[in-house]
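With one protein chain withheld, the remaining protein chains of the complex are depicted in position.
Moving on to subunit A:
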Amino acid sequence: MTGSIKYLSQKHWRQTGVIALVGAIYLICSWILQYNNLAGITAVPKAFAWLGTNFMPTADSMSHVPQIWTKLMQTVLLAIASTVVAAVIAIFVALLGSKVTGFNWVVQTATRGIASFFRNIPLVAWAMILLFSFKQSDFTGFLALLLMSVGYLIRAFMEIIEDEASETTLALKATGASYFQIIFQAVLPQILPSLISWVLYMIENNVRDATLVGILTGTGIGFIFDLYYKSFRFDAAGMTVLAIILVVIILEVLSNQIRKVIL
């Protein structure tokens, strides 16, 4: 009885301690950053009021719709293409590097390291490095998204292979199947649904990231938003945001439906 009381009071103190710690970190952060909490909170309703008056697309901004739509479609296609190419590269690398299908520990460690390296280089850095060599073109945006996605997908695919395919691989190995038989008859069919689910997630993500890459490299929907924003045509910028919302939500709903069927 006393034991449980002691446990509960300890738990109570620990929880209070954690909450106090998080609060202290928050205060220290806002002090160093000179972030004014009051101004921040009051800015939110102001921002929405401002959005309501200035960002509302007017009848005038309908004339921008065709331009916005072509750029947005271009961006979506670019995001899909870069994700698919990244997925094709990533599946080969993941097969080489996973603990289940990999060759030896040297290759496995190297793959993990490379994947993590690619993943952690900021997207901004990729965009700038590529912009310098490939100039302002869609190809630059494509490469930036590709290099970023490869890192994420390699790690995700390796985890999927290790989680889902290790038992089937073992079973097929016991029957004396060759390496390629195992890959094509067991591993790939087994992981395909989760693989597609990840690719769909990455496409959604890349459409959103493409806006950032577009602002930096002057391509696609990001470029056109930046153009309207910097020339104070806020109604057209608002129209662009609405179009982005529409497309991202359609993609999300579509991929959720696909996931429901295949998983």
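Keep this in mind: contacts are C-beta pairs under 8 Å (C-beta built on N, C-alpha and C of every residue); 3 or more make two chains touch, one makes a residue touch a chain; residues count from 1.
We take it that contacts and distances are computed from a predicted model.
Participant: For the chain that is missing from this picture, which UniProt protein name fits: "PhnE/PtxC family ABC transporter permease", "Nitrous oxide reductase", "Molybdopterin-dependent oxidoreductase" or "Response regulator receiver domain-containing protein"?
Facilitator: "PhnE/PtxC family ABC transporter permease"
Participant: Touch as defined at the start, partner being the missing chain; which of A:5, A:33 or A:174 qualifies?
Facilitator: Once the missing chain is taken into account, the touching residue is A:33.
Participant: Touching the hidden chain in the complete assembly: which of A:142, A:157 or A:198 does that?
Facilitator: A:142
Participant: With the full complex in mind, choose from A:6, A:99 or A:208 the residue touching the hidden chain.
Facilitator: Of the listed residues, the one touching the omitted chain is A:208.
Participant: In the whole complex, what residues of subunit A lie against the chain that is missing from view?
Facilitator: Within subunit A, the residues touching the omitted chain are 22, 25-26, 29-30, 32-36, 39-40, 43-44, 46-47, 50-51, 55, 77-78, 80-81, 84-85, 116-117, 120-125, 128-139, 142, 192-193, 196, 199-200, 208-209, 211-212, 215-216, 222, 225, 229, 241, 244-245, 248-249, 252, 258, 261-263.
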